[in-house]
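Sharing a structure below in structure tokens format, with a few things to ask.
Apart from one protein chain that is not included, each protein chain of the complex appears where it belongs.
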Amino acid sequence: MDASQLIQKYYRLDKLPHIWCPGCGHGILLNSLVRAIDNLGLNKDEVVVVSGIGCSSRAPGYLDFNTLHTTHGRALAFATGIKHANPNLHVIVIMGDGDSFAIGGNHLIHACRRNIDITAIVFNNNIYGMTGGQYSPTTPYGDLAATAPYGNPDSPFDICQLAKGAGATYIARGTAYHARELDKLIERGIKNKGFSLIEGLSMCPTYYGRKNRKGSAVDMLKFFKDNCIDKRLVDNNPQLGEGKILIGELYKSTRPEYTESYKAIIDKLKE
Amino acid sequence: MDASQLIQKYYRLDKLPHIWCPGCGHGILLNSLVRAIDNLGLNKDEVVVVSGIGCSSRAPGYLDFNTLHTTHGRALAFATGIKHANPNLHVIVIMGDGDSFAIGGNHLIHACRRNIDITAIVFNNNIYGMTGGQYSPTTPYGDLAATAPYGNPDSPFDICQLAKGAGATYIARGTAYHARELDKLIERGIKNKGFSLIEGLSMCPTYYGRKNRKGSAVDMLKFFKDNCIDKRLVDNNPQLGEGKILIGELYKSTRPEYTESYKAIIDKLKE
Amino acid sequence: MENKKELILNKEWCKGCWICVEFCPKQVLDMKDGKCQIVNLEDCIYCQLCEIRCPDNAIYIKTVGGNDHD
Amino acid sequence: MENKKELILNKEWCKGCWICVEFCPKQVLDMKDGKCQIVNLEDCIYCQLCEIRCPDNAIYIKTVGGNDHD
Amino acid sequence: MFEKLEMRLSGSGGQGIVLASIIFADAALQGGLNVVQTQSFGPEARGGASKSEVIISKDNIKYPMVTKPDVLLALTQKSYEKYVSDLGKDAILVVDEGVEVNGVAPAKVYQLPIIKTAHERIGKSIVTNIVSIGALYNIIAKDLIDLASMKKAIANRVPPAFVDLNIQAFEEGIKLTV
Amino acid sequence: MFEKLEMRLSGSGGQGIVLASIIFADAALQGGLNVVQTQSFGPEARGGASKSEVIISKDNIKYPMVTKPDVLLALTQKSYEKYVSDLGKDAILVVDEGVEVNGVAPAKVYQLPIIKTAHERIGKSIVTNIVSIGALYNIIAKDLIDLASMKKAIANRVPPAFVDLNIQAFEEGIKLTV
Amino acid sequence: MTNGQNYILAQGNEACVEGALAAGMKFFAGYPITPSTEIAELSAQRLPQLGGKFIQMEDEIASMAAIIGASLAGVKAMTATSGPGFSLMQENIGFAAMAEVPCVIVNVQRGGPSTGLPTSPSQGDVMQAKWGSHGDYPAIALTPNSVQESYELTIKAFNLAEKYRTPVVLLMDETVGHMREKLILREEREIEIINRKKPRVKPEEYIPYKADEDLVPPMASFGEGYRYHVTGLAHDETGFPTNNHKIAGQLTERLVRKVKLNIDDFSYYEEYRLEDAETVIVAYGGVSRSAMLAIDRMREQGRKVGMFRPITIWPVLEKELKALSGRAKEIYVAEMNLGQYYLEVDRIAGKRCPVKKINKVTGELITPDEIIDAIDGGK
Partner (left out) sequence: MTNGQNYILAQGNEACVEGALAAGMKFFAGYPITPSTEIAELSAQRLPQLGGKFIQMEDEIASMAAIIGASLAGVKAMTATSGPGFSLMQENIGFAAMAEVPCVIVNVQRGGPSTGLPTSPSQGDVMQAKWGSHGDYPAIALTPNSVQESYELTIKAFNLAEKYRTPVVLLMDETVGHMREKLILREEREIEIINRKKPRVKPEEYIPYKADEDLVPPMASFGEGYRYHVTGLAHDETGFPTNNHKIAGQLTERLVRKVKLNIDDFSYYEEYRLEDAETVIVAYGGVSRSAMLAIDRMREQGRKVGMFRPITIWPVLEKELKALSGRAKEIYVAEMNLGQYYLEVDRIAGKRCPVKKINKVTGELITPDEIIDAIDGGK
């Protein structure tokens, strides 16, 4: 399917253009999700896209699926209810870095732990975009933000490490620059029977970029290009990874999936 | 100081005996904390012990420090306010496995991330004791609990792994059986300039033990004895660790501590 | 029938972020009055690099004709 | 003056959990009417294993006399 | 004629006082009477209640709490002391023999070896509660509830493997008062 | 005599409309007048407001919103269309020259090359807002607020490194209307 | 638990679960808290037996979120908690109200404020059940005074939630939640079950938030082919966020009105010896049981006392309370709080007759004697 068909098929055309600022990375990531879903040939009626609150969380409104825009930080808890109630649905959750890892951090680690078959995509722009550029749990130490006028005294999470510690069974990182590769990462995340976390490095030129003199959206994309490296390359040659951000599939494992474990209980009681 | 002096000095004698059931492991762990504090020679007036809600969280009430029994899951957030407001205080937080990692999970990972100089001790009995034996995020898969009558379909956290993923700079695990060793682990946790997490394996014979036929408190202590092994032994001989629970100091690192980073800002503004 | 590729620019949706302009390997695109414009269609190699990074679905390649069962 | 060790049992606080009884290496202790009791003081080696695992501070070793600056 | 019976069962947490009262209530309910059973808890839920009440009545029961107990069971000294003052002169007091009844008491007092019976005759102190209801049943309820209902209620509320043991405990309880 | 001036500034998010109105309000305040400045936002805070209002008054200002604007600044076609109908006959309309004034308009209309001036004469479209207030000042406020107050207000509200540039933009704005 | 007959001895909490199952509950998400925990525990046991789902979430915020999610996926869902958890649920209760997602929240009230008296009864969350979330939103709350009624009202709570597409609160108190009484389990055919209105149009024609005349829009489930958008932002009939102030205002008004407008449909209350009563006790939940005994005793002394018991506690029974004020000489509102429902009774009835309070916050049920004394003392 070409782009024009994808747009026709998956977007709510009357809602476009979306509200995001010029050069906001979120639109690029969203297209990756659309291509991944298309590649997998999922039935649109069976796809549910859930989000919290934030610029990123406006994404579901543009997509022609069952879409749910919840409260700030709670998307995964709503999604857990949906998936557990009807495991046939493909449940995909889009969240910002604040939404998922600040206020929503607990739901995230518990979704990882439960290994419930949900795919979470974090649009990480290292800032609270929606509220005007306050620091988030992924804003680097020392960076500037609306609430960090003297440099952020707070250290960031490596959210992929955190998800691993919490028990997610598929973890990947992509960027808005490496959009094609991101398609595949999301695709594999959706295919994973269990909880998948995909960190998509996005850019907020309006706040994070401007406050930290990271230049335009173009400059920020170039930063991703120059500073990210695929984990597979580093696996073979660890030196390459020095000072770089690892992207690609970072971690994969197998554990009982929550709704299947529950189904086993129901089935056993039926006997 | 011998035990009778320790009790005299650190306990609120008129509150004893505590409300815990016969054989509850929490009392053993609490004694370890007292010995650790005594070994460090901390000034009682400068020690603050904070807890949430749960059987474990009743602990501070028995100790003659500044003590704060907060809301369920929120102890670390209160503690963060105390420590940030007055970094001279030694802030120690006691939580149950539910308190710290179910409802309180978010505050825990953020305290780890901030690397704020607080020592958190989790009294992990793999169950919600206070409310009568429902499964917690550390109840093993398949085990029985008041809300898991057919076996727990939910997988547990390895809370030390999770704390590591979140960025804690000192992580250790001890047990009620290995109480002497636990003293040292807590001592080192308090000494660490940053966020320390100590998982203390406790036992709840009343609920977890009874429901899962783990026998008496004595049997449960013996289980710790037989199934735990010090990490240092395993480091030298990985085979020894198979099927065992690692105890001892599991992880240590150095990163900027939150209140110090903040102090640097204030100092710089003064210049 | 052979597939024909077409470079589509939807100015209504374009927000003028420069991304496509800068990442086009063939300098096919430019910016005018805050909107992208196609200035060098003949050089276009239909590599989709503009499409893949346009945050606004405002520029993309359309395949005209060709196998319907694609 | 030499230190003298004393095994103290506080029946008020004892909840009869058996822990000290079972883990005493010298069978010094026993259970009676739901409370610990000292049955073999002479065998006690003051190893503090009871003290260290009693959840209720109900049994412990007290050092009488000795260096005050301890 | 029987109108209403208000019972209070008390002891220490873990003595199964609540279960005992439930069994009583259940049996009465099966016998076509109105019942309300309540209990009071310690901090949060942990520990289990040490006081439980049952009202059995011909009529609908409005206020669900016992105001003037017709009978008080006290298995411990503490519970005796806490609740004895609520008893009227005509009430019945049933205590374990370990409880020292120091003057304050209604007309009728039964001092019975309940704990000992459970421990020695059944060999399981966990059935103390069932021994108690045997005694209580015989003292106060045998005209209200038939024996079969009581036994059925016990059987319904204890683990299957322990039904016989508990029925036996119940009968031992009855024997204490004959 | 001057009693009250109600201004509405409009444009697209990012054109610095709010800052422009703040500078106006600040200058008037420094001149001893009463002021209220308000704005309206898009979804959550993001994007920035595209409408901002200032009321300048001798008296205390009660209702803080503009009801009948004395002057409307509209930098975009959209904002012109959205707000022009609120203008009374005596009001003043100031639009960028790019805005097509299609009949609906009050008596006094100024169509000025504001955006172009910012872009071409100052070389920074970011100062569009300051050019605007230069024009507005000269049209409607020069009897109310002295020039020094305006300049001081600008200097106080823009980054130190850009003070001169903005003062220059302000002066260019004034020139548009002389 | 059953014993072969169609009635059993059960706790209020247990009756609530049986009622929920009878109403068609297929999903329960919760987090344990005294004195509601039995509801979670019994749900964990019973639901999978019936092919339903139980989940213990990480906290009450997540529990509330999960039942909303489940309900959107098409199943009837419930959670249960007590004060501290109820406080935590408020944000998402507001979401359910705004997005019009049917669900049932049980609050078994314990002594507050804060951790308070976890094992003691209270009626301290009455006002919170209406005002706990920010903004104006519709609140329906029912409050039982017996085990049997816990069962019946849970069924009604589900029916109202489904009918009006709104969260419904079952406001129990520890007295009722933990007492054991006879519970008659009804036959399926005896029970009226209401299910949410489904769209009767094709997906292309579905306008998800366009209300019918009853002000309630039909509701499709996720996965059924109607792909629509749900948000907690102010939205228009299509369900998408709007910046149109008028439409936003109309939405809030409709949400509140759809419940108020239909209040006659669920104005549940009980009158006890009220015919000729000059002194009226307004009491609900556990306290109404004390009030009945107090009334019986006072009647024995020849005093004209009766009780009005609101069962629907929110929206307030404006019509009935007004009528009451026309015939009573004085009204006492007896509650296990410091006077919450009193405020509404005073507002509505106080214009025509004096309204007084009888309050108790010790964590004990108000006794009949205390009611009698208060009334006598008020003389």
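Think of it as A, B, C, D, E, F and G in the order they're written, each chain with its own count starting at 1.
The definition used in the following text is that contacts are C-beta pairs under 8 Å (C-beta built on N, C-alpha and C of every residue); 3 or more make two chains touch, one makes a residue touch a chain.
Only a predicted model underlies this, so the values are computations on that prediction, with no experimental measurement involved.
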item: Residue in contact with the excluded chain [from F:Gln37, F:Ser79, F:Asn138 or F:Asn166]; value: F:Gln37
item: Options A:Gly73, A:Pro87 or A:Pro256, residue touching the unrepresented chain; value: A:Gly73
item: Hidden partner chain, touching residue among G:Ala23, G:Met57, G:Ala70 or G:Ala97; value: G:Ala97
item: Touching residues (missing chain, whole complex) on subunit A; value: 53, 69, 71-73, 102-103, 105, 128, 130-132, 134-135, 137, 146-150, 154
item: Footprint left on subunit F by the chain that the document does not show; value: 22, 25-26, 29-30, 34-45, 61-65, 67, 152, 156
item: Positions on subunit G contacted by the hidden chain, ascending; value: 61, 82-84, 86-88, 90-91, 94-95, 97-99, 109, 111-118, 120, 122, 124-125, 127-128, 130-137, 231-234, 245-246, 248-249, 252-253, 255-256, 337-338, 340, 343-344, 346-347, 350-351, 360-364
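Note that only the chains that are shown with their structure count from here on.
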item: Steps in the shortest chain-to-chain touch route ending at subunit E and beginning at subunit C; value: 3
item: Neighbouring chains shared between subunit D and subunit G, ordered by label; value: B
item: Chain centre separation (subunit B, subunit D; CA means) in Å; value: 26
item: Inter-centroid spacing, subunit E versus subunit B (mean Cα positions, whole Å); value: 41
item: Rounded Å distance, subunit D centre to subunit F centre (Cα mean); value: 85
item: Per-residue multi-chain contacts in subunit A, two or more chains; value: 21, 106, 110, 262, 265, 269
item: Residues of subunit E whose C-beta touches two or more other chains; value: 42-45
